[in-house]
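Only one protein chain is missing from this complex, and each of the others stays in its spot.
As written, the chain order gives the labels A and B, with residue 1 at the start of each chain.
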Amino acid sequence: MSPQPDPASASAGPLADQLFPAEPTQRSIARELYAYARPLPIISPHGHVDPALLADDEPFPDPARLLVVPDHYVTRMLLSQGIPPGELGVPTRPGVRAHPPAGDGGYATETDGRAIWRRLAANWHLFRGTPSRMWLEKTFAEVFGVTAALSPATADEIYDAIAARLAEPAYRPRALFDRFNIEVLATTESPLDDLGRHAKLAADGWGGPGGRVITTFRPDNVVDFEFDDWRDNVTTLGTITGEDTETYAGFLAALRLRRQAFIAAGATSSDHGHLTALTLDLDRREAAELYERGLRGDATVADAEAFRAHMLVEFARMSIEDGLVMQLHPGSVRNHNKWLYTNHGRDVGGDIPQATEYLHALTALLDSYGNDPRLRLVVYTLDEYTFTRELAPLAGGYAALYLGAPWWFLDSPEVLRRFREAVTETAGFYNTAGFVDDTRAFCSIPARHDVARRVDAGYLARLVAEHRLSLDEAAETIVDLAYRLPKRVFKIGESLG
Amino acid sequence: MSPQPDPASASAGPLADQLFPAEPTQRSIARELYAYARPLPIISPHGHVDPALLADDEPFPDPARLLVVPDHYVTRMLLSQGIPPGELGVPTRPGVRAHPPAGDGGYATETDGRAIWRRLAANWHLFRGTPSRMWLEKTFAEVFGVTAALSPATADEIYDAIAARLAEPAYRPRALFDRFNIEVLATTESPLDDLGRHAKLAADGWGGPGGRVITTFRPDNVVDFEFDDWRDNVTTLGTITGEDTETYAGFLAALRLRRQAFIAAGATSSDHGHLTALTLDLDRREAAELYERGLRGDATVADAEAFRAHMLVEFARMSIEDGLVMQLHPGSVRNHNKWLYTNHGRDVGGDIPQATEYLHALTALLDSYGNDPRLRLVVYTLDEYTFTRELAPLAGGYAALYLGAPWWFLDSPEVLRRFREAVTETAGFYNTAGFVDDTRAFCSIPARHDVARRVDAGYLARLVAEHRLSLDEAAETIVDLAYRLPKRVFKIGESLG
Partner (left out) sequence: MSPQPDPASASAGPLADQLFPAEPTQRSIARELYAYARPLPIISPHGHVDPALLADDEPFPDPARLLVVPDHYVTRMLLSQGIPPGELGVPTRPGVRAHPPAGDGGYATETDGRAIWRRLAANWHLFRGTPSRMWLEKTFAEVFGVTAALSPATADEIYDAIAARLAEPAYRPRALFDRFNIEVLATTESPLDDLGRHAKLAADGWGGPGGRVITTFRPDNVVDFEFDDWRDNVTTLGTITGEDTETYAGFLAALRLRRQAFIAAGATSSDHGHLTALTLDLDRREAAELYERGLRGDATVADAEAFRAHMLVEFARMSIEDGLVMQLHPGSVRNHNKWLYTNHGRDVGGDIPQATEYLHALTALLDSYGNDPRLRLVVYTLDEYTFTRELAPLAGGYAALYLGAPWWFLDSPEVLRRFREAVTETAGFYNTAGFVDDTRAFCSIPARHDVARRVDAGYLARLVAEHRLSLDEAAETIVDLAYRLPKRVFKIGESLG
């Protein structure tokens, strides 16, 4: 077995100062602050790692299938320069033979990991200045001990080195989990999931309430009439729970039961991915009528929106009962890239953000529960042009509201910095929820958290250097941001059951 | 009597460089520029200090009632972390027994200033990185000579030190006004105010045209049909002026008379707080019909909006006649936090900004008077995402338009800096109106102006260090921004009568 790279030493040399301000006084303070944050365990309260990965603990596939094919940040950038996803091994939808963006004919999906890797290497310049580049390089160096710069000349050497590591026991998921110093990782499942992998993890001492791998309750596929197979999903929900989901009352009862099952599998939060942040508090009869129209297939687009909006308030009530922290992810227009969706389906890089309004949209929920200390609502955004106008004033004025970390297109060094510069003055640090990686890419988790810690160190160093915060306070703050706040806000380590 | 702290020496040591860029070249230039601005008198052309404070010149109450209870920046932050305003001494609305955000029962309003102060100290970390923290610390140090850091351990010591000072004659409002080096302070009154305090100030040699304390004409409560008691207010307006406010013509005549009375009390500007920036130039008959619907209680929401919008153009015409500078403050959704409003009423931290459109909204006014050198319209924003797109192009292209300083949630070091970085390139410095503190908190006035001067010094220092402006020009500019521009734009020191 090859020696395992020590992340600390891999970061020595110039990369030890990566992302810190170049100005020496601030850099020196940033180093000092970062030293407090670096050894802290990782709290990953929200993300999309497949729990099977850790339940089964099988070796990872080849480097391309691990690091390129499933990473839509990477494949969408290559598509933007004319390299279709099929050439990168992205599978087509079942039954679809991929056709190129222009002209006739089809093309075969690339199956050779090395060929995919070489394509990445040949186009590596496209990623200059992007977080994808930084996450991948840090993964190469700090997870796999590979410090050569990727290029056509080094592509094979790096591929082989990573492939060799992946064959070793020390590179199995659970071993990496330990090495990554992850304290808790939350995955995300739908109410229709049988939570079997989480049961396996619990049986192995890895899961369950207060466990290392926990789940998150994400009910979009039974709440959103416009979701593929929604009608079948609510039927299945009834079957799973034994409740009569042909009625609204039964539907709510079924959701309550599934929330209990999720809590038993360690969940401390729910998550809601909606097109807008709209909330509505309909009376029981109205909500039931909407639901029935949904069941009959008579619901309009406005009905679907109203029902989703109402369910957010319903879920807030359930959260007050059972303690799950609510997360709201609005503003993603799904499958905007039609060609991509037609050929390759969902979640492959075709979503684009739209402008998001929070102030009026959240009114119904906030009117009822905005100051209620029993509710905790973490709001995310893809629209940074709401930071100072809406999000910071809301989070700095309502007890229930917290700001989630910059999300997705915004989970990058420059935006992480702008987020702090924009929201701190009105919401402070303690109405933010700490860093959330929100990733499917297990191996990138340490890199993503490290980037966030470095950016926070740089921001705090500026406050210290400008005599706006004492060094002691900054040191306490960075530990709060990296560790204590996410743990507290997401109730990590607490048993809700 | 204890020796009075000298603001200059209180700022010595590390705080002498507070907010200046850490990079040594820029810091050194910033120091040099700030040295020009620091000794300049304060021009405070817009704010909400109670004129009774200076007319009566009574001692201030205890430290909590001076610095915590009335400061909704502070109480809203504490509410956002679950501390209800009643526990901070914020009074409930008349006849209301405050109920907590969740559950039954009520709670008594805290009446012990020391207990309130200890609550602030116990939660002082919430304010890290906020302007509230900076203003309060500067107030402690530079007004009261208290340099200990606030914490539970020091809470009583600081409370006692400030309380002792407040008992001294040198800490009466007029003595502080002198010590703060305020040249002119404008308060804000409604047309229904009898201006009695300003008469008292004038009698004492402090007020009247060209005086040290002047008023501002703020007619929202007689212009906005949706204002509490609007119907009664216009009746009162008629009584005060002897005009028949049951007709639109009489209403306009009454407003003109009150403007003359305000001018006689030193006013050089009016101020208009509207939900949007909409302006409309209706013909006389249409406007009169709207007004009559308002009087009859038949006005729709749209009617109310149209009447407010029309009145802005009407006020522009009056300004061209009588010389009052117009100020427009749009975009605040009042009382968004319903629980807070129900329990504690207006102006206690429950307002939130909304997106604001200026380009089309201001068209009616600008079409008529936008290039008229006799009109001066100072526009503010709570929506920084209009700086480069609308505000700077408008101010840099219309003779009548000036940009007010970043307002309220935006009156913070980071936004003051972003404001300069965003608007200067299109509007220059000379279409901005200088810093406006807009505060009720009399003791924070020097701190707020000092922060703005420091941020401007830092911004200008960057321009000098990047060879974009000569040091001489930067020195002239900072004096203009801190002193000459607000004086000129707001006609301070001019007699309009």
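By definition in this document, a contact is a pair of C-beta atoms (placed from the backbone, for glycine too) under 8 Å apart; a residue touches a chain by one contact, two chains touch by 3 or more.
These numbers come from a predicted model, not from an experiment.
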item: Residue touching the undisplayed chain, where the options are A:252, A:382 or A:403; value: A:382
item: Sole residue of B:60, B:385 or B:490 that reaches the chain not shown, by the stated touch rule; value: B:385
item: Option touching the unshown chain, where B:23, B:71, B:110 or B:438 are the choices; value: B:23
item: Interface with the undisplayed chain - residues on chain A; value: 14-15, 17-23, 76-77, 79-82, 84, 101-102, 125-131, 134, 149, 333, 336-340, 349-350, 352-355, 382-385, 409-410, 412-415
item: Interface with the undisplayed chain - residues on chain B; value: 21, 23, 25-26, 320, 357, 359-360, 363, 366-367, 369-374, 385, 388-390, 392-399, 401, 420-422, 424-431, 462-463, 465-470, 473, 476-477
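Just so it is clear, only the chains that are shown with their structure count from here on.
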item: Turn needed to bring chain A onto chain B - CA fit, degrees, nearest 5; value: 120
item: Interchain centroid distance [CA atoms averaged], chain A/chain B, Å; value: 41
